Structure formats: structure tokens, C-alpha cells
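Worksheet for the structure shown next.
With one protein chain removed, the remaining protein chains of the complex are shown where they sit.
Chain IDs A, B and C follow the sequence of writing; residue 1 opens each chain.
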Amino acid sequence: MSLDRKKMLDMYYHLRLTRALEDRVRILYRQGKIPGGVYLSTGQEAISVGLTHALEPEDVIAISYRDLGALLTRGMAPASVFAQYLGKITSPTRGKDGSLHIGDLKLGIICPVSILADNIPVAAGIALAMKLMGKKNISVALFGEGASNRGDFHEGLNLASVKKLPVLYVCINNQFAYSTPLSTTMAIKDVATRAAGYNIPGQVLDGNDIFAVHSAVAEAAKRARQGEGPTLLECKTMRMTGHSEHDNANYIPKNLLEQWKKKDPILIMEKHLTEAKVLTKRLKEEITSRIAKGIEEGIKAAEEAPLPKGEEAEKDVYAPSS
Amino acid sequence: MSLDRKKMLDMYYHLRLTRALEDRVRILYRQGKIPGGVYLSTGQEAISVGLTHALEPEDVIAISYRDLGALLTRGMAPASVFAQYLGKITSPTRGKDGSLHIGDLKLGIICPVSILADNIPVAAGIALAMKLMGKKNISVALFGEGASNRGDFHEGLNLASVKKLPVLYVCINNQFAYSTPLSTTMAIKDVATRAAGYNIPGQVLDGNDIFAVHSAVAEAAKRARQGEGPTLLECKTMRMTGHSEHDNANYIPKNLLEQWKKKDPILIMEKHLTEAKVLTKRLKEEITSRIAKGIEEGIKAAEEAPLPKGEEAEKDVYAPSS
Amino acid sequence: MAVLTYIEAIRQAMWEEMKRDEHVFILGEDVGRYGGAFKATQSLYQEFGPDRVIDTPISESAIVGAAIGAALMGMRPVAEMQFADFISCAFDQIVNFAAKSYYRWGAKVPLVIRAPSGGGVHGGPFHSQNPEGWFFHVPGLKVVAPSTPRDAKGLLKAAIRDDNPVIYFEHKLLYRRIKEEVDEGDYIVPLGRADIKREGKDLTVLTYGAMLHASIEAAQKVADEGIDAQVVDLRTLLPLDWEIIQECVKKTNRVLIVHEDTKTGGIGAELAATIADQTFEFLDAPIRRVASLDTPVPYSPPLEEYFLPNPKKIAAAMRDLARY
Partner (left out) sequence: MAVLTYIEAIRQAMWEEMKRDEHVFILGEDVGRYGGAFKATQSLYQEFGPDRVIDTPISESAIVGAAIGAALMGMRPVAEMQFADFISCAFDQIVNFAAKSYYRWGAKVPLVIRAPSGGGVHGGPFHSQNPEGWFFHVPGLKVVAPSTPRDAKGLLKAAIRDDNPVIYFEHKLLYRRIKEEVDEGDYIVPLGRADIKREGKDLTVLTYGAMLHASIEAAQKVADEGIDAQVVDLRTLLPLDWEIIQECVKKTNRVLIVHEDTKTGGIGAELAATIADQTFEFLDAPIRRVASLDTPVPYSPPLEEYFLPNPKKIAAAMRDLARY
């Protein structure tokens, strides 16, 4: 792998930051401070972090609702994320939306809608725009294996493939769609198999190995940039939490979780970085405390920020025409 | 092939009847007698005729808008079809709908809607009902290669495959979707390739060879009846007319049409039946005149039937509850 | 008679109908062993098995499409949308296939789509919508929106037995907040009949769903001030019960419409327009509407509160109207 030390440590930082921030969100939720739902990515953070690190800054990512890693890697401040959950006026949506429905065009992140798979044709359109504007950038859509059963998955991949658009379709196969295991929602084992229906490459990879994600994405992005069209990447992982924080997920066999726990993406990355002598104990401690500090600052800023005034609800239904 | 003489002649009759009826509809249209649009199946009739002959009478077919052969094989009277085009009160929809939007639950035919691919999940539901009611019957959905690009194709095949429902998906690949050749709407050559995404058999066959259609459908139907789930059959053929009768289809290369003309399904069947000594010249003449007679009677009945009264428009928005 | 919550009443209706008629079955996302996102179908899978309580892939269009197919064969599917917001993904199948079937070719589609709708739970733009306005504008559909456990049970049973496609909006705010004694026996509340939930003589409130409760609360507030409001629970939105509505207009001569759906183009518009047309001479004041803002449903509590109607806003409108 041709990643330099700094890059690897950056990736590690964002991976740890994602985990830590979500752990903190979980606490906020249990404290009853979050008015809405909380959907976390515990155990699958390597995908959105690894992916984002493999892209160019002006590539655009149409995230889904568990992809905090992409947001943080692109520089979204923890304070903004906390503010979003808390519904504060300082949130990226000014309190208009909750959970991870965060986007920022300047950071190249498209704000997700709840409706699963809607971002798949949208990402095709972003890629189309890149092509029409003569940019060498690409777009990425992230979605779960459950979402791949929706019609928009098919329409989006079909459009993207026939027009050879520069877009990556990254399926996060975390085995479950809410309470439903993959086997009861599709007759195939690998979502990547579906690539055949669009004559594009489909590749299965270990979503808990951040380097595997990074290199597969880098490779597919290169192909896309060269005009060779979309790729469907399926990252196998496991949803290590409930669907949302109010779901105890007792439908997931305990031993399945235990198995996956051993493959925790942070563990795997740390092992690798330690072996490669990139991560020392001291460095790790430094990073840990830097993250803790950033998070506590973020929480503080978010908690201190005001809620929006009611009248704000009425504003900005329409963009003023330029 | 294990078809007996009578069956083959029946198939031939329905094939010829379909062609002849549509030729007559074309004339009606050119005479300005048909208020609405006319979409014909010239050149691809073997598919819906062959298919219907391969099914049990209580199997249910969710036709599309060019599948006159299925209707006629199931016993829909020519007079009813003409009445439908003419908007007469004697039409199967009592003038409420036009073109081939004809259905009859007693004949096991589901009335199509214009919205392409909608019948694909609907057929899954019919198959589900068969299964729940403990019947050994199956359902079939017919659709074009263009329709296979819609989301409902994906959602329907996915649901049918994961639930192993007794349904056949029959794609009529006639090379064009309105003006658009297959190559500009999908990156694959064979729609059957898409079967891989659902872990079901996908099979390409010659849609102009009625016996090929018959045996492939019979085979797939058997599998479905045995609980082995859906099959995707792709019947290659060619749309030998405009998309509708007002479309001169000058976007289709002439030589392509000439090539396909040699593979006309009636020619192919006649050759076969003559070689097998099933069809004699006399028999052919008999059939020709029987068809002509049936059609002229049908036309006459339809032309003489009254148009609906305006007030009928207001009726039957709701079924009376039983 | 047992005290049931709104969601228990819904569950009981399904249970009883499934016992009564083997053609009734359930399909939707996570409705099986898990019992549904809101637990509306809890224990049904265990009782009736996987053939009659079917977990589907995430594909609302196929859920409704398959339900239509099964209904055409004589089954009586009850499809669940996990949230009413996702019904937009099945819009085409509903409005084009299901709603027009009987009119076009006489084929009945006895299908129920249950859809948890409504806000007030900080669900944000995609877990709070009230989509009834769209379906109200689709000839061939019936649209139901109960506000109490008794009605929820009786209307769901009626919907299941109806031979037309019925969209059944259950307000998620009411699921566990509203309870009352509910008949265990087999009763239905017929579709198309409104119900006067509070008698009054000064003005009539036409409402449904969660807003029934807000309106009753508002009526109690203004009662102390000498305003006696009648509160009508529409219960079925399509078709509307014009008979009761007209009676009430003639009795009180003042009308307030309250709904949680956004205002412009909501059902309140049709109510106001038709009442003003047909009982013009009986009106002593303009018909007023209290509804949500014409915006998406915002997430943050102060925004959502500002967005939604509530007893205070309704009471203010009542006072205005009574004074007019």
C-alpha cells in the first residue's frame, strides 16, 4: 500500500474521531437530550472514512444516514454534528433537520434524505454534471444492502452505466436492514452480483479493513476518472448497534456480534499501524486526548448554542431567485 | 417437441388471428375510426401466443400493451377488441379505457396500465396469492426491454425471487423502446443477464420461433409450479411497426427490418408445420377464411354497437362493498 | 371491554380480521418477527406464521404492487408503510394501478395500506408528514384517519372488508398516548361516516387524527369563556360525510377546520370550498382553517411547535370566529 505515514495517521484519526463522536452521541441520547432518532455506524466506520480519504477533495459524496466518517473526514466540525442532533440554530440545517441529515456543498457532501436509495440516481446526476462541466471529478453514493432492493438503485445504476458516468456505488452490507437479515430480502449473497445487470465491475471487499476500502475506492475512482464508468463496491461489515438507539437489536445473534467484534475496524487498523511502526503508544495517547478534547469542545459549543426561534420555521422554503 | 397436431394448429390459428386482427385495426386507424392510440405487435406475436399456449388455463397473465396474442388465445372475442379500440359500450372496459388495456379475471388476464413495469410487482403478488391459496397455478408478467429499466422491474424480481414465488418474467426484447435502441438505454446486450442479480435462471430465446417460446415457457412454468421460483425469459424479436401507428419509425434502419422480415414468426411456423405435414394448403386456406370471417363479424358487431352514454363516465369509481 | 391504546386497537383489528378471514394477510418491512417499527403487528407473526405476516425487502412500490396483485386474486392484503413518508415511493402503483382498476375494468382491489403519519415527535422532514392531501385528490381511493382507539379498530376492520383500496393513516403521536375502553367483539365503524365527538352550538370544528384531541382541548379552554364548540371527527376523509357536515354548519353557522397537514391544498380547502358553495346562506362568518405551515416539517422542537397547530392556536381561532 502506497499510503504515507501522515495519510495513515489522518485516516486513523478520523476513524477514531468517528467512533468517539458517536459514543458521545449515544450518551447524549441516553441522557434524553436528543429530541429525535439516532442511527450510528459503530463497527462500520472504516468504510466512509477510508473511502473519503481515497477521493479528491472536489469529488462529491452522497452519503447515507450512517456516514459520519465521511463528514468528519471532509472537515465537518464535531460541534456542528452535535448541534444537528440537538436541533440548535448552529447546526448545518439550522435545526430544520436532524440525525445525520447533514450536507455541505463546499465540503462536497450531499445532505441525505431518509428515503433509502434516492441518493443513487442523484449521484448519477452529479457525475453527469461533472462530465458536462468537463471536470475530472467523480461522485460517490453510499447505501445499505437493504436500500439496494429499491427501484432507485436499479434506475440509478442503469442510467450511470449506460452513460458511463464517473460515479462509484458503495454498498455498505452490514448484514441487516433494521431487523431484517439479508437472506430474507434478497436471493443473492453478494450485492456486488448485481453489477452484472449493468455490465460494470462489482467487487466485494472487507469493509472493516480501512486499507482495503481505500485501495478499492482509489482504483475504482481512477477508472471512473478515466471515463470507464461506474463501479459497484460492496463493503462487508456488521452493524454493531441497534438499527437506532432505541432498538435493542435482540434479533441479532449474540455470537455473530462477538465474531465481528474481533474484526473491529479500529483494532484492525491499530494492529496494522503498530506493526508498521506508524503508531506508537505515545502517539495513540496523544490522538486519544486530542479527540477527547475536540469532542468536549464540540459538545460544549453545541450545548451552549441557542435553539432556533419558532419563526425560523417559516423561512427559506424557496430559494430567492438570483 | 411433444405438441400434438391439434395444439399446433390451434397455436397457428391464434398466431394468424393476432396478425390479421391487428392488420384490420391498422386499417380502422387509417380510416380515422379509432379515437385513441394504436400500438401493435406485428412481428412479435409468437411470444404472447406461444406463451399462453404453454400455460394452464388458470394461470394468470399480466399482459403489456402489445400482447393481443395472449388475449385472443385465452378466448377474448375479436368483437370485444374492436369495440375497445372504437370506445364502444360493448368493449371489455365499457369504453372507459382504450387500446389494449383489456383484462378479464375469468380469462386470467390482468388489464395493463400504461405505466411500464407496474405489472411486474403485481404479477409477484398474484403468484403470492396462488401460493397462499394453495393453488398450483402461476402468474406471468410480460414487458418490453425498455420497461426493464424501471425500478419496478427490480423491486418485483427481487421480491419474487427472495420469496420463491411461482411467476415467470417474460421480457419481449424487440430492440426498441419507442425511438430508442437498446444500446442507448442499457449497458448490457441481454436483459436476461439481469437474472443474476436475483439468483434466478435467465434465458435468452428466439421470440420469433413459437415452439421455442412454448417449450421455454413450459419448462419455466414447471419449475415455478414445483416451488423453484421465478425465471426471467428474454424473447428476442423485432418491432416491425412504428411504436404506435402514428410513428413512421424512420429511426429504424431499413435493412434491419428486412433482415427480420425473413424471420417472420408466421413464416417460421408455417415452414415448420408444412415440413411436419401438419399444415396443408387446404387447411391453411380454411384457417385463413375462418379468421377473415371471424374478423369481419367482429368488426361488424363492434361498429354496430353503441357508444356509451356520457353519464356512464360517472359510474363505478368505487366497487360497492360486498 | 378492555382499555386499549390506539396501537393496541389497531393490532386487535388485524388480529380479529385475520382470524375471521384467511384471505387477510400482512406485508411490509420488519412486520414479521420484529412486529414492525412501531410494534403494530407485534405477535401476529407468532400467531399466524410467516405466510400471513410477510417481511418484505425495502421496496414500497413492490409492496403495494404485490398487494394489488394478491387483492385482484381475492386476497385481502394489509400493507404497512414503515412511515407514511415512504408512501411517496409507491405513489404510482397506488394512484394508477389500484385506484383506477375498478373503474377501468371492474376488477376489485380490496387492499389496505396502513401508514403511520404525523408529527409532534421530532421526527423531522421525513418521519412526520401527513400525506393524506395527495390521496384525497385521487378518485377511486378511500382515505381513513382515526383519532381514537375505538374508531381505529372499527375503521380498520371496515377498511379490510371494503372492496376498494383504502389508505389508512394512523397518527403515530396517538399510538401510546391515547387509550380508552374498546369493544372486544366484532364491530366495525363504517367508512364515510363522521362522528360528533363534542356537542356545541356556537361553532363547528371539522378535524381528524391527532388534531381531534387538540381541538377538544381547545374547546374545553374556550368553554370557560362561554364559547361552545362542536367538534366533528371526520374519520373518513374520502369520501367525506357531507350529510353530517352540512347539518353541523346549519346548526352552528360558523366553521373552523383544523388539520395537521400543511394548509395550502390540504383537505381543509375542499371542506371550506364545498361548505361555502352549498351552505353559503347559513354562514355567519368566513370559514377559517388552522393547519400546519406551508413548509416541510422541521426537526428542532421550537420550529416544529411553531409549524404545528396546537390547542392554543386552535382556541385563538375559535375566539376569533366566535367574535366575528
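Just so it is clear, a residue touches a chain if its C-beta (ideal position, glycine included) is under 8 Å from a C-beta of that chain, and two chains touch if they have at least 3 such contacts.
The structure presented is a predicted model; accordingly, all values stated were derived computationally and were not measured.
Considering the entire complex, the omitted chain makes contact with A, B, C.
Touching the chain that is not shown, out of A:8, A:120 or A:168: A:120 (per the contact rule at the top). Set against the missing chain, the residues A:9, A:89, A:111 or A:249 yield one that touches it, A:111.
Touching the missing chain, out of A:101, A:194, A:214 or A:243, is residue A:101. Residues touching the missing chain, restricted to chain C, are 85, 88-89, 91-92, 95-96, 99-100, 103-104, 125-126, 133-134, 136-137, 139-140, 238, 262, 264-274, 276-278, 280, 285-289, 293-296, 298 (touch as defined at the top). On the side of chain A, touch with the chain left out of the figure occurs at residues 60, 62, 92-93, 96-97, 101-105, 110-111, 113-115, 118, 120-133, 139, 151-152, 154-156, 158-159, 162-163, 316-322. Contact between chain B and the absent chain runs through residues 35-37, 87-89, 91, 93, 95-99, 101, 113-117, 146-147, 149-151, 177-180, 184-186, 251, 307-314, 317.
Just so we're on the same page, only the chains that are shown with their structure count from here on.
Chain contacts here are complete: no pair of chains fails to touch. Relative to the C-alpha centre of chain B, the farthest chain centre belongs to A. Averaging C-alpha coordinates per chain places the centre of chain A 36 Å away from that of chain C.
Averaged C-alpha coordinates put the centre of chain A at 45 Å from the centre of chain B. Averaging C-alpha coordinates per chain places the centre of chain B 40 Å away from that of chain C. The set of chain C residues touching two or more other chains comprises 56-57, 59, 61-62. The multi-chain contact residues of chain A, meaning those touching 2 or more other chains, are 149-151, 184-186.
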